[in-house]
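Some notes on the structure that comes next.
As you look at this complex, bear in mind that one protein chain is not there, while each of the others sits in place.
Every chain is named by a letter (A and B) in the order it is written, and numbering of its residues begins at 1.
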Amino acid sequence: MKGNPMSRRRILRTTAPLLAVALLAACGGTTQGDQDDGGGPGGTDATADPNAEYRTGLSVAMLPKSVNNPYFEASSSGAESVVNELEGAYEYTGPSDASASSQVSYIDTLSQQATDVVLLSANDPNALCSSLEQARGGGTVVVTFDSDVDPGCRDLFVSQVDSDEVGLTLLEMTAEQIGGEGEVAVLSATANATNQNAWIDAIGAELESNADYAGIELVDVVYGDDEDEKSFSETQGLMQAHPDLKAIISPTTVGIAAAARYLSGSQYQGEVALTGLGTPNQMREFVEDGTVAEFALWDPTALGELAAYTGAAAASGIITGAEGEVFTAGDLGEYTVGADGVVTLGPPTRFNADNIDEFDF
Amino acid sequence: MSTLVKSTANVPAAKTGSTALDLVLRFRALGLVIALAALIAATTAVNPRFLSAQSLRDLLFAAAITVLLACGMTVVVLTRGIDLSVGSVLGLSAYVTASALSESGAATPVAMLIGLAVGAACGALNGAVIHFGRVPPLVATLGTLYVFRGTVYFLAGGSRINASDLPRGFLDFGNGTVLGVPYLFCVALVVLAAVGVFLGRYRAGRDLYALGSNPEAARLAGIRAGRRLMTAYIVSGALAGLGGVLYAARFGTVDASAGYGLELNIVAAVVVGGVAIFGGSGTVLGAALGALLLAVINNALPVLRIDQFWQQAIVGALILAAIALDRLVSLRASRALRTKGSHVD
Partner (left out) sequence: MSTKLRDTAAVRLLTTWDAAIIAATVVFLAAAAQTVEHFGTARNAGFIVLDLAPILILALAMTLVVTTGEIDLSVASTVGLTSAAMGVMWNAGIPLETIIPAAIGIGACLGAVNGLFITGFGLPSLAVTIGTLALYRGLAYVLLGDTAVADWPRAFTGWTLGTVGETAIPNVLIPMAALVAVFGIVLHATAIGRSIYASGANPVAAAYAGIAVGRLKFWLYVTSGAMAGLVGVLWTLRYSSARADNAYGLELTVVAVVLLGGVSIFGGRGALPGVLAAVVLLTALQNALRLAHVSTEALTVVTGSLLIAAVLAPNTANAIRGALRARRSRTA
């Protein structure tokens, strides 16, 4: 024993676990195609009582993608006002980095605290599922907003807009600004951002099927990862890679602001159209200096309000998430639950030089 | 291979030892310049717009902040130290400066002073922990990386300062050019020259090399290590602070995450630029060229239509190649010195 060369023991130590797992492997393989049966809790068995009142004293927590983001601050203020109105307890909590694994820890904490309603904007459609299932197992109502998870792991999703409608609005604005003809490119958030991809798909489908857009060609999709600096240099790269580019569509608030800043300081200002989704406060300057003619967005505060009402309605038994259920979301009016438990806020608002000063968010 | 070794061994044998080292260092700068030229030529061949005035301006904009921080990092690395907190210092300074400007509307020079002061204070804290607390630089600045970033999160919360909150003149400074060269890059050049002269001509600067080469000998030679170390970390902090001001002026939008993860790029630039990670050798010019090379790679990738995901892998490979090359060069240099020594004996 003493005389053994140490490296042999070391090799043994590092390979022992490998051998153990390899033995397991002999029992047969699990591959991607295999059927997976545990589908998670689908719909609840409970029945909805459309005439029930909103419960008071609910504990509601909003968990954004990351806490240092003004967009979610605006949503949070909306949700908070609703929760206060319903005499509930409100908390805004989350990681400072937009990663799925940090969100999991926060979900675990919220389920440990037996929070009644979690309003979540997810960093990954799948990574949060098992934590969410545990939380829901403990009676927490999970409502996603802004960015969804797999429909099986939440109760309802409050969508800012209908995916197709965003794509169409963006394309319509672009076509108006470039006269219906020319090369366009998309500056998106991350490549696996659920909603951005849905909108880009809608744009692509419409370009193919609608004869009005026959002259428009989508030449590139680049990703700024919702980081200011990266979006900035990706815009720069787009201009160099595509000399004939007529327009950039950026369906993310970080991206459009960075792209506008690049364009406004470059020779392309006014030459290359820029549109997309942005907040009026960030874009005001660029609308004034002529870099941007028109862009769109929904009201994030209203989105937060609707998410809070939806969560409270589900926790009060007014809705269960089944298609066709109707509830009243305070001043926002009446909403109907769509397929897959989706509640949609409404069409995006367009902002241009004429109306931008009416908005402050 | 053997002929290569022989030729480098022959050249210094004819001259003095210090020119041999000079040659190696100059060779490194030359190598970087050649690499830069080759990369630019190749990219331009694929897409001529890469050499357009606009594109060059973009490149200089992108390089300015990296060059600035690389200067500061060089000073620290020369002393056998490292400053991992630069990204967080930049973020802190950018936020403090931007919020001071948006509230008071101070002039650009005042903003730069605020940024420098914030950075210098952070650097002084680093230096004090390292010198008085005898905490290794890696640990100390790793700790302050968290502490300073946490402070920005605390100050900023979820808020973001937008371009529309900042004075027009400040943003013009960030995006303006003189004779086609961005002001930001001019600032970086001035700093580069100043740090270069300081390291090359001033006693305090030469002391940093001595400290890095052999701390014990330097102390025995009467160099006041504490004061020099404090100087090095304050310089690095102050330049990171200045970088924060430039960041705010350039990007206009500042939130708590400004400069997140930047330290890696700066260390990479310095190492690629030929500054030995264990101190005592390297020039600020080399570090600046390293920073420029990284910026060119960054800008060339989208033009060459190479997947942007390759960028980080290339940076990593460059770091490995650079330190391996340094090792090779220093082995050869010491062999050359040995050969010369035997001649004298």
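Just so we're on the same page, contacts are C-beta pairs under 8 Å (C-beta built on N, C-alpha and C of every residue); 3 or more make two chains touch, one makes a residue touch a chain.
From a predicted model like this one, the values you see are computed outputs, not experimental measurements.
In the complete assembly, the contact with the undisplayed chain comes from A:T93, out of A:S77, A:T93 or A:Q269. Check B:L142, B:L189 or B:A204 against the missing chain and you find that the one touching it is B:L142. Interface note for the absent chain: among A:P70, A:G88 or A:P125, the touching residue is A:P125. For chain A, the residues touching the chain absent from view are 2, 6-7, 9-11, 13-14, 17-18, 21-22, 24-25, 27-34, 36-38, 67, 91, 93-97, 99-101, 104-106, 108-109, 112-114, 124-127, 129-130, 134, 190-192, 223, 225.
Mapped onto chain B, the footprint of the missing chain covers residues 82, 129, 133-136, 138-140, 142-151, 153-154, 157, 261, 264, 267-268, 271, 277-278, 307, 309-317, 319-320, 323-324, 327.
Definition applied: only the chains that are shown with their structure count from here on.
Rounded to a whole number, the gap between the C-alpha centres of chain A and chain B is 37 angstrom.
Taken together, the chain A residues at the contact with chain B in this complex read 67-70, 72-73, 96, 222-223, 227-229, 232-234, 236-241, 243, 257-258, 261, 265-267, 281-282, 284-285.
Here chain B touches chain A in the complex through residues 47, 49-50, 54-55, 58, 62, 153, 156-160, 162-164, 175, 251-253, 255-257, 298-299, 301-303, 305, 308, going by the rule given at the top.
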